[in-house]
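One structure below.
Omission of a single protein chain aside, the complex is shown with its protein chains in their original locations.
This part shows chain A:
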Amino acid sequence: MDLDSEKHSKRRKTKVEDDPQTTGMELLPREIAHDILSRLPITSLVQFKCVCRAWRALLQDPQLVNLYLTFSTLVTDQPCLILHCDFPIRNNLYFVDFAAHEEEKEKVKTIRAPFSSVMPEFEVVGSCNGLLCLSDSLYNDSLFIYNPFTGRYKELPKSFQYPDQEVVFGFGFNAKTKEYKVIRIVYYRNRHGGYPRSRRPIYSLSEVQVLTLGCPEWRSLGKVSYRLVRRASGALVNGRLHWISRPCRNKPARRLVSFDLTDEQFREVPKPDCGGLNRCTDLVALRGCLSAAVYCNYRRLEIWVMKEYNVKGSWVKEYNIGPYLPKGLKQKPVRPPKIWKNDSSGRVVGALCVLKNGEILLEYKNRALFSYDPENGKFKDVELKGAPNWFQTVVHVGSLNWIDTPSDADNQGSDSASPCVS
C-alpha cells in the first residue's frame, strides 16, 4: 500500500470518530441495511460496492447474498436475461435486467468475461441461483462456474473425455443437500464401431458423469438407456433436471426423462397430451412448473404446463400462440448454418418465462425477444438497445451468490475478482 492511501485512510478514521453522523447507513442495524439493499436491482448492488468500504463489506456479507438470492429467485417474473453471442468471432455475454427498467426500452449491457484468455469460445450449459455453468466449445473439456455480477469464476475439475463423443449437460442445485451438481451425459463410440456411412454418427455407448461442486473428482454413474436431446439447460423443476429422449429402436416414442439431483436416478415423467413430443422444441420452468413448448402447424406455438409435478392429469395447454414475426426481422439475414451446437434444428420460437404482467416472454430465432399477452392475444416486441444480432437467451437470476465449498474458502481473497487492496 502506498503512503498516500495510508494517510488517507488514517484521516478517514479520525473523522468517523469525530462525526458519527457521516456514516449514513452504517448507523443502521445490519439487518435493515440488508433489507434495503435486497430490494435493489443487481446493477445497483454491483455499483454500490464503491460507495465506501463499509458498503463494500456489507455487499459481500454472505447473509445479504443469501437474502438477495432468496428474494430474486422468488420473483421469477422480473428476470435478468443473459444473452450469449458467439457470432461473428468473439464470445460475449450481455445482460438485460427486467427488474431495473420497467415499461422502457431494455438496455443491454456487455459483461466482461474474465476467463476469455483461457476459454475464448464457450457455451452456456445452464443457469442456477445466479451462477452460470459454461463449457468450452472449442475443446469441450473445460467447464467453468461463473457469476457475471461478481466476476468470480472457477474452473471445475476435468472429467474423462472420449475421443469421439457427444455430451448432454445439466447444471442444478439440490436444495435438500445444498449442493450444486453438474451432470455430463456422454454418448460415445469406439473408434471402429458405428456405421461409417450414416450421415449422423451413431453413438451406441454412454456414460453418465456427475460432479458435486466442491468435490475434487467426477463420479461415473454408468450407462443410461435413454438417448437424450441436447438442450442449453435441462429445465430444473422439483429438484430434477429434464430432457426429451430421442426415439430409438426399442423405444419408438419420445419420453420426458428426469434426473433427480438427490438420488441421481433417471425417471420418466408423464407427458402432456400434445400428440407426441416430436415437435416439442423446449422444456422450461414457467412459474416453477415444468412446461413444454410444442411447435405446431401453421407456425403456431402451444405451451403446455404441468401444474402439479409428476401428475399426468395436471398438464394444461396454457398458451396457444399464433404466428408472429417481430418487426424489423422481415428479411432473412445471412447466418452461418450452425452457430450453436446445442441449438435445436427447427426451433423458431423459444419460451423463456412469464413476466410480472402475465405476458409470456419468447425468443424468436435467436434474434429477437417478444412477449405475448394471453388475455388479449396481443404481441409486443421487446426492444433491446445494443443487443447483438444473434444471441442465445438464458433466463438468469441476478445475484452475488458464490459456491461455498471448503476449497473456496481458502482462496477467497486470491480469486480474480477480489478488489485490489484493503
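Assume a contact is a pair of C-beta atoms (placed from the backbone, for glycine too) under 8 Å apart; a residue touches a chain by one contact, two chains touch by 3 or more; residues count from 1.
Keep this in mind: contacts and distances are computed from a predicted model.
Participant: Considering the UniProt annotation of the chain absent from this complex, which name among "Ribosomal RNA-processing protein 42", "Dynactin subunit 5", "S1 motif domain-containing protein" or "SKP1-like protein" applies?
Facilitator: "SKP1-like protein"
Participant: Out of A:Arg53, A:Arg246, A:Arg279 or A:Lys380, which residue would touch the omitted chain in the full complex?
Facilitator: If we include the chain that is not displayed, A:Arg53 is the one touching it.
Participant: Residues of chain A in contact with the chain that isn't shown?
Facilitator: Where chain A meets the chain not shown: residues 4-5, 8-9, 12, 15, 21-29, 32, 35-37, 39-41, 43-44, 46-56, 100-101, 107, 109-112, 149, 151, 417, 419-422.
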